[in-house]
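Pasting a structure here, questions to come.
With one protein chain withheld, the remaining protein chains of the complex are depicted in position.
Here the chain labels run A, B and C in written order, and each chain numbers its own residues starting at 1.
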Amino acid sequence: MSQRSALMGPALRMGGLVLALVLLVVVGVATGGERFWSTGNLITVLSLAAVTGVVSIGMTFVITSGGIDLSVGAVVGLASVWASTLATQYAAQDYGWWVIVVTALAVGLVAGLVNGALVAYGKVPAFIATLAMLAAARGLAEIIAGRRTQVIRDVEPFFDVFQSRPLGVPTIVWIFVVVAAAGWFLLNRTTFGRRTVAVGGNPEASRLAGIKIKRHTLYLYGIAGLTAGIGAVILLARTTAGSSTHGTLLELDAIAAVVVGGTLLAGGRGTITGTVLGVLIFSTLTNVFVLNNLDSSVQAIAKGAIIVVAVLLQQWFAAREKVTST
Amino acid sequence: MSQRSALMGPALRMGGLVLALVLLVVVGVATGGERFWSTGNLITVLSLAAVTGVVSIGMTFVITSGGIDLSVGAVVGLASVWASTLATQYAAQDYGWWVIVVTALAVGLVAGLVNGALVAYGKVPAFIATLAMLAAARGLAEIIAGRRTQVIRDVEPFFDVFQSRPLGVPTIVWIFVVVAAAGWFLLNRTTFGRRTVAVGGNPEASRLAGIKIKRHTLYLYGIAGLTAGIGAVILLARTTAGSSTHGTLLELDAIAAVVVGGTLLAGGRGTITGTVLGVLIFSTLTNVFVLNNLDSSVQAIAKGAIIVVAVLLQQWFAAREKVTST
Amino acid sequence: VSNEPRESEDDAATGPVAVTENDEPGDEVVIGFSAPAADHGWMGAITAAARAEAEKYEDVTLQVAEGTNDVNVQISQIEGFIDQGVDAIVLLPFDGAALTDVALEAMEAGIPVINVDREFTSPFAARSTVLGDNYGMGVSAGTYICEQLGDNPDAVVAEIAGIDSLPLTQDRSQGFEDALDDCGLDVDARVAAEFTVESGEEQTANLLSAEPEIDAIWNHDDDQGIGVLAAIENAGRDEFFLVGGAGSKNMMDLIQSGDSVVQATVIYPSTQAADGVKLARLVAQNKTVSDLASIGVPRQVQLYAPVVTADNVEEFLPIGFDS
């Protein structure tokens, strides 16, 4: 029985989210009909989800370990700017489109590692360290870009790659799928994932069991930074430009998706599947709102209500899970 | 020795903050001279600290109890709008300026209690519940205001009261002082405050000791909402208008001040003195920046750096405290 | 109480309308509309005016997407419009460069795009462009201040900018600086607010504290202007004059009454998107702008940024927007 509940548990816990998503889709079909339920529109929903989605995967790791990263949005902005400076663009013209990608990823990674070092070795609370990074990364991005939007020109291969549609699905959606799958695997099937959950559940016990929690924390924020770098690449592909305003408030969307998905903000339990569902819920919501031509203020209220309902549904399913497993 | 460290402890823990503030003041005097160190400018700094300050006091309670309130900024906006609708203004003209104040406080309180009910009785994680309230309160505020700024006219007594300067200090600064003092007393000298620390430090032990955790949580968010209402009154007095954009991102400023002040984000330890110092540091920082006509991007970077340095200083003092007490 | 809406929304938003043969009903058209979040008065007026303009034509259905400051979301909105196959798109992008690609996509799909306010980086991305003039706005403000202070090279000029990370703010500041430079003045103190009343008040309070003597201030945005004025009031200062920006009814009233520091404001028309809707309809219905001799809707319309002072305020009051 305990075996069964261990298997059923996560599925049931996801139940509330899946139900919320299904309800949204029903509303979408009812109000938008074919305009909602068309391949084109579904791809639009997924494309919109890609940036938040990728960043949320990294965020899931950080939150599972009991931390938080408020800087991801700003780091997306910084990475997008750095990867679209004239210098980078010239280099990309000379050496290949990958220069842009590598630059964005490297900027994201380094920013993440700085966060990680501050949290792990400087013992600065994660909230503070990443808030400081938020401010600093935005400032730096503005200075680099001179507050101008930097359009990427004459690096056609970059767009050829990232704006293509293998099997009819945009590359950026594939990137989201791959990152999510890799994240799921990393969290659930590897020692790295196990350590992440352990550190979040009880850092002192993990330390005393011989886990190098500082180094691990460093890596975790590195991952969050790296996914922010990937997010920047996706945004560059979508907007053809880098800007210091890219990713504004993205951190809130990402955290909301992760927490609505069922990852504990206190750490110790994380679910990539839940995060993906959370991201899809928010992105479908935006889409359904647009289809219904809803006033943005009403949207905001509806959004608040829907978040609460999704969580209450989850609670209800969790309670049912307990009852059925006895 | 333990006696001494018990007394010295908090003082030393504050040491880093005080030092950071003193350094800022030194920089201010060095770069701005009399323009910085004038009564007028110091009052400006305090006046600007008032809104964030008042809201941060409420936030200190919520965070000490292990919660968080992301909605305070939006609630400030909603309360300011509600308290400046035509209906309220007419009522204020008929019955007296206090109608505006009572409306703002009531809106804040009710929003806070809704948060509290969701967290305590609905078991919705605080982060999610208050994020939903953020969205909903902003949306409602926009609808009520029709996205217009609502200027308060013909309620002169309101401004007479709140723009007056008893003993040369603006009323709104007095409000901040009174709220801070009341907060300090409530947290350190009353049953309510001690229970707040207990709930944050060890909820299970608190429950077993007979504390009604749910009801207590409800009250805590009520307090946060109430301080948001007070913040709205101060903003109304300062800007002469209510707006759905009032308080944008105020929640981040408040949380940053509280956490930089030394209150544990995980709960169980809270300090009003630290919060006040945190608020003053941020407000002085902005002032010094403007005095030096600093570019806003450079400001952002400097702000990030200073946050980290303040926390590292605090760490260093805390480490020293340990050494001296052994 | 006088902050009640003085006129109905459409009057306020679009001003006097001459009826031409173009206003005769034509083919039914669906126009997609997308703009940044209506988080302050000017942007609110933009969207309201666009909606009101569409209301006037029974052959127009305006599909309004949620206002957003997230380019990623805005791109998906345009993708949605393309997917639906609307007849035309009116797009006021949060960031012109970032929305260029998706606009091109729409044009390639045969949907004419009318670009409003913030310009795309490719001329092929829009069928027609309605532009405000941000640089010109700064120039107008600077020139006005030069006229007032021209004889005093030591005059202290302060600037209260809007959201500093937006290119449009940079354009405005650049124009301002260039115009001042012409008469030997420069910007002695500059702060950046966020287009909100609260930030206007906060930044101005600090600015006034830092500069004990000021001769003139240019404030980019009349929405934040309410806060700016409150801060000036709170500080009890009046040794300078203030020039506003955008042109809210509020500021115009103050200019008219003449008993405040506000002497002028530079118009930045909040009717741009309404013009965009009008043009989109014409383009979609294959009509032409009737007052022009040429056939077809012009490629670009740049709106004028005049200075409103006590002398001409009467004329502009009808297009002042409620902030």
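Criterion: a residue touches a chain if its C-beta (ideal position, glycine included) is under 8 Å from a C-beta of that chain, and two chains touch if they have at least 3 such contacts.
Heads up, the rule we're going with is that contacts and distances are computed from a predicted model.
Asks: I want to check something: the complex is missing a chain, and I'd like its UniProt protein name from "Monosaccharide ABC transporter membrane protein (CUT2 family)", "Ribose transport system ATP-binding protein", "Dihydroorotate dehydrogenase" or "K+/H+ antiporter subunit F".
Replies: The record for the missing subunit names the protein "Ribose transport system ATP-binding protein".
Asks: Quick one: say which of A:G96, A:G122 or A:G201 touches the chain that got left out.
Replies: Going through A:G96, A:G122 or A:G201 one by one, A:G201 is the residue touching the chain not shown.
Asks: In the complete assembly, which of B:I172, B:I211, B:L235 or B:I306 touches the absent chain?
Replies: Going through B:I172, B:I211, B:L235 or B:I306 one by one, B:I211 is the residue touching the chain not shown.
Asks: Residue-wise, where is chain A in contact with the chain that is not depicted?
Replies: 1-3, 5-6, 189-194, 197-198, 201-202, 204-212, 268-269, 322-323, 325-326
Asks: Contacts of chain B with the missing chain: which residues?
Replies: Output for chain B: 2-3, 6, 9, 189-192, 194-195, 197-198, 200-202, 204-212, 268-269, 323, 326.
One rule holds for everything that comes next: only the chains that are shown with their structure count from here on.
Asks: Give, as an integer number of Å, the spacing between the C-alpha centres of chain B and chain A.
Replies: 30
Asks: In whole angstrom, what separates the CA-based centres of chain A and chain C?
Replies: Taking the mean C-alpha position of each chain, the two centres sit 34 Å apart.
Asks: Give me the residues of chain A that touch two or more other chains.
Replies: In chain A, residues 138, 142, 147, 296, 299 touch at least two other chains, as defined above.
Asks: If a residue has to touch 2 or more other chains to count, which residues of chain C qualify?
Replies: 38, 164
Asks: For chain A, which residues are in contact with chain B within the complex?
Replies: 118, 122-125, 127-129, 131-140, 142-143, 147, 252, 255-256, 259-260, 265-266, 295-305, 307-308, 311-312, 315
Asks: Going by the contact rule set out above, which residues of chain A touch chain C in the complex?
Replies: That would be residues 35, 38, 40-41, 44-45, 47-48, 51-52, 138, 142, 146-151, 235, 238-241, 243-246, 248-250, 286-287, 289-291, 293-294, 296, 299 of chain A.
Asks: Please give the residue numbers of chain C that touch chain A in the complex, ascending.
Replies: Touching chain A: residues 37-38, 63-73, 75-77, 79-80, 82-84, 94-102, 121, 164-167, 169-170 of chain C.
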